[in-house]
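Structure provided below as structure tokens; questions to follow.
Only a single protein chain was left out; the remaining protein chains are all shown in position.
Chain IDs A and B follow the sequence of writing; residue 1 opens each chain.
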Amino acid sequence: MRTDPLIPMVAQVTHIRTDTPDVKTFRVVGPDGKKPFAHIPGQCAMLSMPGVGEALFSITSSPTNEEYLEFSIKKCGCVTSWIHAIEPGQQVTLRGPYGNGFPVDTDFAGKDLVFIAGGIGLAPLRSVINYVRHYRDRYGAVDIVYGARSKADLVDYEEILQEWCQEDGIRVHLTIDNAQPDWDGHVGFVPNYVKELGFDTGKTVVMCGPPVMIKFTLAGLEELGFRRDQVYTTFELKMKCALGKCGRCNIGDKYVCKDGPVFRLDQMTELPDEY
Amino acid sequence: MQERVIEKAAQLLESGACARVLGWKTGEFFYDVTPAVFTSAQQVRQEMVFSPFCGANLSKYLIAESRKEGKVGVFLKPCDSFSFVQLQKEHRILRENVYAVGVQCQGMSDIEALKALGLRGITAVQAEEDRLTVSTLYGEKTVALEEALSLRCRSCKSRALHDCDELIGDQGRDLDTDRFGEVARLEAMSPEERFAFWRSQLSKCIRCNACRNVCPACSCEKCVFDDPNSGVQNKAAADPFEEDLFHIIRAFHVAGRCTDCGECTRVCPQHIPLHLLNRKLIKDMNALYGPYQAGSDFDSKPPMLTFTQEDPEASIITEGRGIQ
Partner (left out) sequence: MKKWELSRLQELFEAIAAQEPLYIPTDVSGQPTFALWQPGMALTRELNTVRSAKDLFFPQVEELVKFKVEGKKIQVLDPQVQIRDQVVFGVRACDARSFDILDSVFLAEPADTYYRDRRAHTTVMTLACTHPEESCFCTSLGIDPQAPGGDVSCWIEGEALYLNANTPKGQALLSRLPLDEGEKPEADRSVFDRLPLKDLDLTRFGEKKLLDWFHSPKWGELSQSCLGCGTCTFVCPTCQCYDIRDFDTGHGVQRFRCWDSCMYSDFTMMAHGTNRPTQLERFRQRFMHKLVYYPADHGGQVGCVGCGRCLRKCPISMNIVKVARALGEEEV
């Protein structure tokens, strides 16, 4: 059998959890029933169904999980529609891990962390958050600001309530775009909420969400006095190879698949804003 | 001619009659002329060119340009004016936003035609009347324009200018060239020979889509071959047979709308005589449904969009060998 980075392994979906009307979380193991490979929080993997296509997804489980990988996937295109229709036991192909991941053991070490996410943007951060929870003593205070269109659109809501909210030293700030009857939490957009919360400017920010959220949140953070080199985010662009060769995710002199997907925002200042 | 075209363009902009003018822009050499939008008379005088190397048909650009603010002036050669009319028939151009200047044509040349004469390293061409003086890295040579005509201009159907607001040169008239001669030669081949001919030609295709993208009849917003939802999306074929199909499907899709402008063959980097596919269909439609020339008028009904009880039902199935 030929070995090439583009030739995937077979993996199996063992559990499927419905998070929101358009987001499901898939638990994936390798052919031997074990976790397919180790990864760093923020790294991605190529999932595919032969005949349907291949696409890059963020690994949402924490590296500290020794049993499986998880992917939280929003239904929006061809591959994601297919994967939303499968049942447990379905095999898929898998290759990875790809990308740089978050600097959890270096830049983040000893820091107070503020996670800011919008919608499905929580998926890539969940890996980091659970990693930080696992090695709680290596980090300072943790704030999580998470917003979605409605309560039903909050990804990982159960995990947030049952685990994150219960933990000392972690403050979870949830918000939804519009008021609804069964919601007594904050209502409003993430960028405004972040400004209202007014974080200490010594903290490190990890952010992921739709481009418009990133843009306005960043402006708000800068108003609060944060510098761009304190803010990390992760990008999503069209990718085919994930090896820095097919050319698709090239922005400036960077390839998002190998030089990213995690960037510190001051590194992006030198790059064309084609993301 | 060049002076009159440039003066007209400058005048259209200076007088405010047009907000911008579509023409051809000078390049590094004489032959690498680029279609361009000019917005000032100064720019026109500096960069605009009209020479036997301005082969590019500007009419397709009007789809986008006529939808922008203000009036757009455009220079159309006779064959371009057929596309102009046809695109209007297909409601693709907003005519009221266009000021069309027809430019009479003596036939266009191109670098490939000069290369076919054995010229290499061509650095400059001086066009005078019916002659071209060609300077090359290896010496100078004078050739008759007729010898250096583009392939498509050798079988030009018409020098009549259609639907122009103003003319530079005369109105022109239809020509009596042997337009279907090459098609007839292909028809005279045995099916095996013909298959071999098209196989050898179409297998050169690199699927760059230049033919489709330049074609004034290919004005779909999203081509089925680019649409992931079409089921036939395809970027490159594993089997050359798929390229054959691409070109044949495209020829059928533009049948009855193709004005025979020859841009497909002009732009093909592999010199595939794609216009012959279109011409074969034009010839067949003429034979089956009566003479029809796409883009020659606004009133005639395209043969593939009309039905009469007298229409012949000829097909490969009923006739066995297609239309002879």
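Here, a contact is a pair of C-beta atoms (placed from the backbone, for glycine too) under 8 Å apart; a residue touches a chain by one contact, two chains touch by 3 or more.
Fair warning: this is a prediction, and the values are worked out from it, not measured in the lab.
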Among A:77, A:169, A:202 or A:225, residue touching the chain not depicted: A:77
Full-complex contact with the absent chain, from A:16, A:224 or A:246: A:246
Contact residue for the chain not shown (choose from B:32, B:174 or B:311): B:32
Selected from A:51, A:110 or A:181 as touching the chain missing from the view: A:51
Interface residues of chain A (partner: the chain not displayed): 1-10, 48-54, 76-78, 80, 87, 89-93, 236-238, 240-241, 243-250, 252-253, 270-272, 274-275
Touching residues on chain B - with respect to the absent chain: 27-29, 31-37, 56, 61, 111, 120-123, 136-138, 200-201, 203-204, 206-210, 212-214, 226, 228, 235-238, 266-267, 269-271
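One rule holds for everything that comes next: only the chains that are shown with their structure count from here on.
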Whole-Å gap between the CA centroids of chain A and chain B: 51
